[in-house]
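With one protein chain held back, the other chains of the complex are shown just where they sit.
Naming follows writing order (A, B and C), and every chain is counted from residue 1.
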Amino acid sequence: MRKILDHHVAILLGLVVIGSVIFNVWSPWQFTEIASNWEFIDFTVKVTWWITGVAFVLLGLFMAWAIWRYKYHESGESHYEPEHPVLESWLTIITSIGVVIMLAPGLIAWDDYVQVPSDAMEVEVYGEQWTWKFRFPGEDGILGATTVKKNVDRTFDGTTYEPNITSLNPFGMRDDDPHGDDDILIASNVLHLPLDRNIKVVLRSKDVLHDFWVPEIRAKMDMVPGMITYFWFRPTRTGEFEILCAELCGRGHHIMRGTMYIDTQEDFETWLDAQVTWAEMKAGQKPEEPIVAKGRQIADQNGCFACHSLDGTSVVGPTWKGLWGREITLSDGATVIADEEYIVESIVEPNVKLVEGFGSVMTPYAFEDDEMEALVRFLQETAE
Amino acid sequence: MAEVGQQHPIKVYFLVWALLFVFSIASYLVDFFAFEGHLRWFLIVVFMLLKAGFIVAVFMHMKWERPTLITAILVPPLVLIVLMYLLAYEADYAWASRIVYFGDVVEPIPEPPPSHAAVPH
Amino acid sequence: MATAEIPYQETVPLHHPKTWIGKYVFSQDHKVIAVQYGITAMAVGLVALFLSDLMRIQIAFPEFMDWFVEDYYYQSITMHGMIMVIYLLTAFLLGAFGNFTVPLMCGARDMVFPFVNMLSYWVYLLSVIILLLAYIPGLGGPTGAGWTLYPPQTITEGTPGADWGITTMLASLAVFIVAFTMGGLNYITTILQARTRGMSLMRLPLTVWGIFVATFLGLLAFPALFVSAIMMILDLKIGTSFFMPAIVSLGQTLAYDGGQPLLFQHLFWFFGHPEVYIVALPAFGVVSDLISVHARKNIFGYRLMVWALVFIGILSFIVWAHHMFVAGMHPYFGFFFATTTLIIAVPTAIKVYNWILTLWKANIKLTVPMLYALSFVLTFIMGGITGLFLGNVIIDIPLSDTYFVVAHFHMVMGVSPILAIFGGIYHWYPKLTGRMLNDTLGKWHFWITFLGTYIIYFPMHYLGFIGVPRRYYENFDSSFYPASAQLLNEVITYTALVVGVAQLLYVINLVHSYFYGKPAGDNPWGANSLEWCTPETPPGHGNWGDRLPTVHRWAYDYNVPGSEKDFIPQTVPQGQTS
Partner (left out) sequence: MAEAAETDQGPLTTIVNDWSSDVTTFKAVPWGKAMMWIFLLSDTFIFTSFLVSYMAVRMTQTDAWPEPSEVFSLEAFGVPVPLLLIAIMTFILITSSGTMAMAVNMGYRKRKVAVFWLMFATALLGASFVGMQAFEWTKLIGDEGVRAWQNPMGAAQFGSFFFMITGFHGLHVSAGVVYLLIVAFRVLRGKYDNTSFEIVEITGLYWHFVDLVWVFIFAFFYLW
C-alpha cells in the first residue's frame, strides 16, 4: 500500500494508457458499416491505427515505468549523457519507416479518389441554406450549365443584373444551354441512386460552403459557391442513409439533412422516370397575370422562398401551398382564417400571430400598397 | 563594382540611381511597344527583379551586410513562392470549372473609355 | 567561446520609473508586462471556458436550456475557439512567458525596446476590448461563423452576427496582430542581439528556443491573417468581391460576383497552421525545461531538440492545406500536403522520444510542475498520433468535420499547451513573487484537470469514428448513432463541468499564495538557467544589478559526474562545480 502511494503518479499514468486500450477494445463506437467501394479508406485507417496505437502504448508505458523506476532518492544520481547519436538516429529511422508505411496506402487511395472512372454516372448535388436539391443530366448525359445572374450589364453608373435563381428556375439553369433541357430536377432532399454503379457527385452551392456527406459512404467534399467540386463512389448495398452537411453553413447547419436511398437498378429507374425534366417544368409553368407575376417577383427578391415553400413542404416557415382561406391554429391555441387581413398582418408584424409549431424568427417587412396587393394576389394564386 | 562601391559609396549611389531610371524606362518600353505573351512577362519580371535587387543591395546596404543578416532576411520569403505557385495552379482549376459548368465565356478585353481610344497598340 | 564583445545593455543607463503608475500600470519592465499579459489572457480564457461549458450542456441536454438558441450556440463556438487560440494561448505563451523568460534567460536587462513592449500589451488589451464589444446588446451579438471565419457564410445573413459581430472580430484580430508584431519584434531582437556574455544560441534553454521560433513564425504568418481580415472587412462593408462569388443568400441574389472563397481558406491556413506551432513550440520548450529540471537530468539530445524546433517551424509553412483536404481545392494538392504533413511527424516524434529518454536513468522529483509536464507528454502523444490520421489525406476524408477533429485539436493544442502553461506558471511563480504555490491545491487541480480532460477528449475521438459531425447545435437524432453515444456525450459534459469549476482552484492558489505562500528563496527547484541566478528575488528592474552575468555552460548540467551538488548553474565557470 505504501508503495502504491509512493508510486501513484506512475501507476495512474500507466492506468491511463491501459485504460485507453481497454476503452478502445470494448468501445461500441466504431466506424459505421461501410456502404461503398471505399474499403481501402478503412484499411488505411487500420494501418495507421495499429502503428500509432503500438507507439502510444510503448511510449506511454515506458514513461510510466521510468517514473516508477527512477523516482527521486536523496542519494540517487541521474545518468549524465547529453546525447546518444546512435540511439537518436535509430529512432529517427524507425519513425520515418512508420511514416512511410502509413503514408503510402493513403496516397494510393487518394490517387483513386481524385480520378473518376470514365463510366461514372453524374449526379449534381445542389446545396442551399439549409436543404439539398439534386439534378441528373438526363438523356444526353451532360449537365446543363447554370448561372446565378443573367443579363449582367456594366455601365459607368453601376452594374445591373437579373437574378437567375428564382422560384420559377430554382436550379438557375442557363437559358442558352440546350444541354439543360433534359436535365432531371429533384427539388427535394430525397435522393435515389442505383446500386453498383460508379457515381460522380458534382457539387454546387448557391450560397455558402456546404459539405455533402453520408457517413456510410465515407467520401465527402465541400461545395464551394463560385466553382464546382466533385468526388465519386460506388454504392455496395441498398438501404436508406442519412445525408449530413459537414461544413458549418450558418444557423441552420444542423438541420441541413436529407435522405439517400440506394436502390436496385430497376427501382432507381422507376423513380427517376417519375421526376420532371427542366423542359417539362418550363412547359408546366402557366403564364401568370401581371399582378401575380409581380407578386412572385417581390417574393423572390425578398427571399421569402428561403423559408416558405410553394410545394407543401415545411421549411422554416409554413408553406404557402393551400394557405389561403384555410383555418389555421396559432401557437396560443386560437384559430384564425388565413385571409388578406391575416396575411398582411403577418408580413408587417410577423411574430404576433405565429402559426403553431413555428418559431418567431421572421423579420418584419414593409411594402408599398401596390406591392403588398401583388404579393397577396400571388399567395392567393399559389394556394389554388 | 562592389569593390568600388565600398570605397566610393556616393558614386555607387548615383550609378544605381541612374540604373533604376534605365530599368524603369526599359520596363515602361515593354508596355509601350506592346510586347505580348511570355516575352512580355519575362521582360517585366527581369526588370522588376533587377530594380528590386539594386534597391536592396545598394540603397538598403544589403551588399555590405554580413552574410548572416543577408540569409536571415532573404531566405524566409522563399516559402511565399510555394504559396504563389500553388495558388496559381489552383486558380486555373477553379477558372476551368467556371467555364465548364457555369457556361462563362471569356470576355474580350473591353473597349477603353472614349477619351483613350487612340492609344497606340 | 567567451568573447570580448561587451553587451550593449551594459553600456546604457536604465531609467527607473518614479511613480507608482510608471512602475505597475504603464510599466516598461518586462516582468510587469508579462503579468499584465498573463492576467488579461487568463481572464478572457475563463470567459471562453464558461462558453464551452454552456455548449457542452446544450450538446448533452438540449432541453435543459431553452434560452440557448442556435445563434447563441454558434456564437459560442466561434468566440470559444478564437479566444482560446489567439487571445489566451498565443497571448499567454508569447506575451506572458515570452516577456518573462526571454530577458531573464538570455541575461538581458529588459527587452530591447521596453516602450514598444509596453505598447504591445496595451494594444493587446484594446484588441480584447474590441472583441468583447460584440456582446453589447443591440449589435446582434458576436459572429457565429466558427473560428475559421470561412466566407461567404461569415458575412451573409444566414449566420448570426454577420454585420457587427464579424466586424468587431476582424478589427480585433487586426489590432491583435499589431500588438503581437510589436511584442514579437522585441522578443526576436532581444534573443538575437541582446544576450549576455558567453550566452550563445546553443546555450539557450529550450524555452527561449521555443519562443524564438514561435515568434518568428508569428511574424511571418500573421500577415496572411491580417490581409484576409482586411479583405473580408472590405467585402462586408463596401461590397468588394475578393472572397465572394455570385450567390443567392436566403433567396436574395447579392451583388457580389467573381470572388474566390477558397482564397480565404488558403490565406487563413497559411496563417493558421503556423499558428498551431506558435502555440505548440513554446509549450515544447517550457516542457523540455520542466522535465530536465525536475528529473534532475540533462535534456536528452539538446541539439536535436533545437533542430527539431527549427525544422518544424520551417515545415509549418508548407503544410497549410492539410486543413483543406475536403475543401474542394485542387485535388492534386492532397499528395503534396499529405506528404509534407507526415514528414513533420518525424521531428515531432523525436521531441517526444527525447522527453521520455530524459526520464530514463533520471532522478525524478514528482513536483507539481513536473506532473503537468509529464501529463503534457502523454496528451501530446495522443494528440500527435491522431494528427497522423488527419494528416494522411485519405483518412481525413471520413474524419474531417467530425468530433474526431474536435478531439484531436483539443488534445494537441488545447489541453497540451494549457498543461504546459499551468506547469510553467507553477515553475516560475516563485521567481516572480518570491513565494511558492500551494502543493495540495496544485495536486488537486492537476489531477482533476488532467484526468478530466482525458476523459473528455479521449472518448470523443470515437464519436468521430461513428460520424458525429462537429458544430451541430443538436446532434443525437440521427439513425446511425447507437443510443449509447448519447450516454457518452452526457459523461463528457459532466466531466467538462467538473473540470471547468476546478480551474477556480488554480485561481485561488495564485491569489492565496501571493499573500500566504511559503517563501521561496532564490532557487527553490535547484535549476541552472539564468533566471534563477538573479541577485534578488523577485528580480528588480534591470534584473542583474550593475553587471550582467557571464555564462559559461549550457543550462542542463544536472548530476554532472564529480560535482558536489546535483546542479551547476550556467554562471559557474567550466571546471568548477558550484
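Before moving on, here are some points about what is shown:
Here is the rule we go by: contacts are C-beta pairs under 8 Å (C-beta built on N, C-alpha and C of every residue); 3 or more make two chains touch, one makes a residue touch a chain.
These numbers were taken from a predicted model, which means no experiment stands behind them.
Contacts of the undisplayed chain with the visible chains, over the whole complex, involve A, B, C. The chain omitted from view is touched by exactly one of C:Ser52, C:Thr196 or C:Ser513, namely C:Thr196.
Residue C:Leu267 is the one among C:Leu104, C:Ala162, C:Leu267 or C:Ala520 that touches the chain missing from this view. On the side of chain B, the interface with the absent chain consists of residues 9-10, 13-14, 16-17, 20-21, 24, 27-28, 30-32, 40-41, 44-45, 47-48, 51-52, 55-56, 58-61, 65-69, 71-73, 76-77, 80, 83-84, 87-88, 90-92, 94-95, 98-99, 102, 104-113, 115-116, 118-121, using the contact rule stated above. Residue positions on chain A in contact with the hidden chain: 154-159, 227, in rising order.
Chain C residues in contact with the hidden partner, per the touch definition given at the top, are 1-3, 5-8, 112-113, 181, 185-186, 188-189, 192-203, 219-224, 226-228, 230-231, 234, 238-242, 255, 257-260, 263, 266-267, 270, 551.
By our rule, only the chains that are shown with their structure count from here on.
The chains in contact with chain A as well as with chain C are B.
Centre-to-centre separation of chain A and chain C, using mean CA positions: 32 Å.
Rounded to whole angstrom units, the spacing between the C-alpha centres of chain B and chain C is 38. Chain A and chain B have Cα centroids lying 43 Å from one another. The multi-chain contact residues of chain B, meaning those touching 2 or more other chains, are 94. Residues of chain C found to touch two or more other chains are 260, 262. Against chain C, the residues of chain A that register as touching in their complex are 9, 12-13, 16-17, 20, 23, 27-32, 40-41, 44-45, 48-49, 52-53, 55-56, 59-60, 62-63, 66-67, 70-73, 76-84, 87-88, 91-92, 95-96, 99, 102-103, 105-107, 109-111, 113-114, 128-130, 147-149, 152, 159, 161, 163-165, 172, 203, 205-209, 211, 213, 215-216, 218-227, 229, 240-242, 244-254, 257, 300-307.
Touching chain A in their complex are the following residues of chain C: 70-71, 74, 144-146, 150, 152-153, 156, 158-160, 245-253, 255, 257-262, 295-298, 300-304, 326-328, 331-332, 334-335, 338-339, 342-343, 345-346, 349-350, 352-354, 356-357, 359-366, 371, 374-375, 377-378, 381-382, 385-386, 388-389, 392-395, 397-398, 400-402, 447, 451, 454, 458-459, 462-463, 465-467, 469, 471-475, 478-480, 482, 484-485, 488, 556, 558-561, 566.
Of all residues in chain C, only 220, 260, 262-263, 266, 270, 314, 317-318, 321, 329-330, 333, 336 touch chain B in the complex they form.
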